[in-house]
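First comes the structure, then the notes that go with it.
The complex appears here minus one protein chain, its other protein chains still in place.
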Amino acid sequence: MSQTVVLGVIGSDAHVVGITILEQAFSAAGFDVINLGVQTSQEEFAEAAVAHDAEAVLVSSLYGHAEQDCQGFHEVLEDAGVDAVTYIGGNLAVGQDEFERTRRTFRKLGFDRVFDSETDPEDAIAALREDLQIRPTESERATISS
Amino acid sequence: MSQTVVLGVIGSDAHVVGITILEQAFSAAGFDVINLGVQTSQEEFAEAAVAHDAEAVLVSSLYGHAEQDCQGFHEVLEDAGVDAVTYIGGNLAVGQDEFERTRRTFRKLGFDRVFDSETDPEDAIAALREDLQIRPTESERATISS
Amino acid sequence: MIRDERIPADELRRIDEEIRSNWSTGDDVDFEDAVAYHESLPDSKRFADVLESADKPLLQPRAGVPRLDDQIELLEYLHREGKADLLPTTIDSYTRDNEYEKAQQGLEKARETGDDTLNGFPAVNHGVDGCRELIDSIDAPIEVRHGTPDARLLAAITFAGGFQSFEGGPISYNIPYTKRHGLEETIEKWQFVDRLAGAYTERGVRINREPFGPLTGTLVPPSIAIAIMIVEGQLAATQGVRSITLGYGQVGNVVQDVAALNALKKLGNEYLPDEVVVTTVFHEWMGGFPPDEARANGVIGLGGMTAAIAQPDKVITKSPQEFQGVPTKEANSAGLRTTRQVIDMAIEQKIDIDGIAEEQDLIERETRCLMDTIFEHGDGDVVQGTIEAFDSGALDVPFAPSDSAKGAVLPARDDDGRVRIFEWADLEMDDDIKEIHKARLSRRADTEGRKQSFRMVADDVDAISDGKLIGRPQSTGDV
Partner (left out) sequence: MIRDERIPADELRRIDEEIRSNWSTGDDVDFEDAVAYHESLPDSKRFADVLESADKPLLQPRAGVPRLDDQIELLEYLHREGKADLLPTTIDSYTRDNEYEKAQQGLEKARETGDDTLNGFPAVNHGVDGCRELIDSIDAPIEVRHGTPDARLLAAITFAGGFQSFEGGPISYNIPYTKRHGLEETIEKWQFVDRLAGAYTERGVRINREPFGPLTGTLVPPSIAIAIMIVEGQLAATQGVRSITLGYGQVGNVVQDVAALNALKKLGNEYLPDEVVVTTVFHEWMGGFPPDEARANGVIGLGGMTAAIAQPDKVITKSPQEFQGVPTKEANSAGLRTTRQVIDMAIEQKIDIDGIAEEQDLIERETRCLMDTIFEHGDGDVVQGTIEAFDSGALDVPFAPSDSAKGAVLPARDDDGRVRIFEWADLEMDDDIKEIHKARLSRRADTEGRKQSFRMVADDVDAISDGKLIGRPQSTGDV
């Protein structure tokens, strides 16, 4: 049975290319993907996660305001009764902030994993499989080893 | 009767393009041109001016050492008995020296006229005609006015 | 039901009065006074005339800062040091969202602190007099560039303020810019903008209109961009616009870019009414730029070369600082001069590249498929057809953030670097054309020894910023 991930760009951010590619990548990897698109509010993430009984919520942000957009996000999820793995990725800080510091910030906000904008979709998929304890299917393993 | 000009690049300077164009321009304007080429010494200018009974000596310099290359040049010409109009043109100073200052420097060294590297050959020809009191020929005037 | 019909004069007046009441500066707009002001402008400031009579591509940068005196200084600099032929005034984000109060606060803060608290020039807040001071100060035509779904008040004020060119359109300033504005809504609002431009045109003041060709700026297949340009051109023409500049964003493959600009010009002239003067604008690469300024100059160089060969009427230039966002005025000027040098060195050369006619033919056939489906979806009405075609996915734009487009179509480069369609979704297209795309992408997959997949799309999106045109897998690239 396939697992469901909710995907979206948080806040007022309108960068769509990244999540379009993530949507394709997760679909191809066998997940059911609910793509909320750009300019998605915290509440919309929570509603979608509940409605689709999502195993994972993947948040993207590229315009540098992720930290303020994610304040209280995990409280909103908890209040709605969402119990899903949460990832965030993208350009998470304005300026030349060292990424380790950024990672700590978003871990503290409640995200299970934090990715920078250079991350390949495959890495996020591999991480999610590990976190959800899913093994690649036979055909995918064949692709990977070929 | 055509007038003779001696032309050359002074010192160790090997920039040939400018004098090649000057040679063509003065020839086309009806002068007899003795082109001494690059890397010409003060003495070679003097010898050529005497040998060809030149009305004008035109010195070119583009590598920034014109001032030291021209020290004592007019004494050498005088000692050889040269009584010609002398012009100098090119990149006459290293760096962003204001051109008026450069002009004064070379006027003091004895040159009758000083030109910067942006000067058109036509301007030098017009100046020389004025200094030697030559009028353009009929056909040239026709070209100019056409 | 909204249709492609000219807004009647009384309706024009009604909307005009209504939208002018949205902000205090709307009161100062007087149409007769505005026409007189335009008539007083010298030839050098008449945008349409300058653009249409040019004998080589004119260059225009992007630029906008909040304060009037700073904007004057910036445009003077770009004109003098960058040798820009045409100048822009880029509008701030609050104004694009019709948040004039927030723009006012930002402007006042900018005036107090001297900081650029807005990311553009809030023309509505500056009002008619502020705009005219700008127009008076600069001896070149100036265009309003923005990204506003509802640009009615902005148009009313900037037209009265002396601007003679206005970028945007109901699709091109909706689909790539906003999530929740419906297409019907933006078409209605832009019909007013075009109708107002038409009203000036009727009085001899030809306001130039420029649909935004690059759309989402990311590997947009030429035929999709061209079809949308034609639709927006038709909508503007219906409302009385007579000077229309159709846009196209560089994809980076020279043959495809030249072919696309040729097709844009040809089909624009074919589809738009004879009384419209059609010109074209080429946008230097709108996708991700390399972070390194030296490499960015290489991208700009390729753009200049393409412009020299295709000879569009106008080129919108990029700067070596594109990666960082808004460039300094020096970098902006540098982008202009690098482009100028390449164009001026190459434009007198006869550079006829093989295969342009074939590629142009393919682009034209694709565009006609899309235009046909639009007309069919609307039973002959282009407005209804556009709305319905986007709704069904028969017309679509890759990477569209708007809910008004499916955004399901996906592009990828073929083995030569031309943009093809990898995922068609519901896009309407003849099967034989789909086969051509499939075969080209299959050839690339063979070269790279991998299956066609979304992975190519992702690699292609990053390729130019990583220093290549085609997103080849790492292993087959150089080290």
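To keep things simple, chains are lettered A, B and C as they appear, and every chain counts its residues starting from 1.
By our rule, contacts are C-beta pairs under 8 Å (C-beta built on N, C-alpha and C of every residue); 3 or more make two chains touch, one makes a residue touch a chain.
These numbers come from a predicted model, not from an experiment.
Q: For the chain that's been dropped from view, list the shown partners it touches.
A: Across all of the complex, the chain we cannot see touches B, C.
Q: Which residue from C:180, C:337 or C:450 sits in contact with the chain not drawn here?
A: C:337
Q: Which one touches the absent chain: C:304, C:385 or C:407?
A: Considering the complete complex, C:304 is the one touching the chain left out.
Q: Even though one chain is hidden, which residues of chain C still touch it in the full complex?
A: Chain C touches the chain not shown through residues 56, 252-255, 290, 292-302, 304-305, 333-342, 344-346, 348-355, 415-417, 464, 467-470, 478.
Q: Name every residue on chain B in touch with the hidden partner chain.
A: 14-17, 20-21, 24-25, 28, 37-39, 120-121, 143
What we mean here is this: only the chains that are shown with their structure count from here on.
Q: Quick one: do these chains touch in a line, a ring, a star, all-to-all (complete), or other?
A: Per interface graph, the chains form some other shape.
Q: How many angstrom between the C-alpha centroids of chain C and chain A?
A: Between these chains, centre-to-centre, one finds 32 Å.
Q: Roughly how far is chain A from chain B, centre to centre by C-alpha average, rounded to an integer in Å?
A: The separation of the two C-alpha centroids amounts to 76 Å.
Q: Please work out the Cα centroid separation of chain B and chain C, and write it as a whole number of Å.
A: The computed centroid separation for chain B versus chain C comes out at 56 Å.
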